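Here the complex is missing one protein chain, while the rest keep their positions.
What follows is subunit A.
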């Protein structure tokens, strides 16, 4: 292999020129962009982490809200059960009282009516028996005030016994 000193010089010159051109026109730009890209990726990852945290917090919040709603619903159901039970008792009591009252009233009415009927029957019976008796006795006791008085007295005795 022959040593040609100009080849050494050429390769040095070519490499140095290439290095200067590339670092001036290409690599500085490329490094800048790469740095920016790195920052962008970091920022996006940061954002993603933050979003995930938010999502987790949100889910936790939702869970708590759901739990609370469930508890409230349970409470409401219990409450309504209690009130309905209460109301039913009250209704039944009321009905019982009403029934008792109605029954009392009816008994009193019946007694009243009975008394009235007895009274009416008694007076009716008195006059009817007087009429029958007077029809029977017309001939004999006519104009005899003493006998009519006797009958009345007797009838009074009968009515007073019943």
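Note that a residue touches a chain if its C-beta (ideal position, glycine included) is under 8 Å from a C-beta of that chain, and two chains touch if they have at least 3 such contacts; residues count from 1.
Heads up, the rule we're going with is that contacts and distances are computed from a predicted model.
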What name does the UniProt record list for the absent chain among "ATP synthase subunit a", "FAD-binding oxidoreductase", "Iron-sulfur cluster assembly scaffold protein NifU" or "ABC transporter permease"? "ATP synthase subunit a"
List the residues of subunit A that touch the chain left out of this view. 1-12, 14-19, 21-23, 25-27, 29-31, 33-34, 36-37, 40
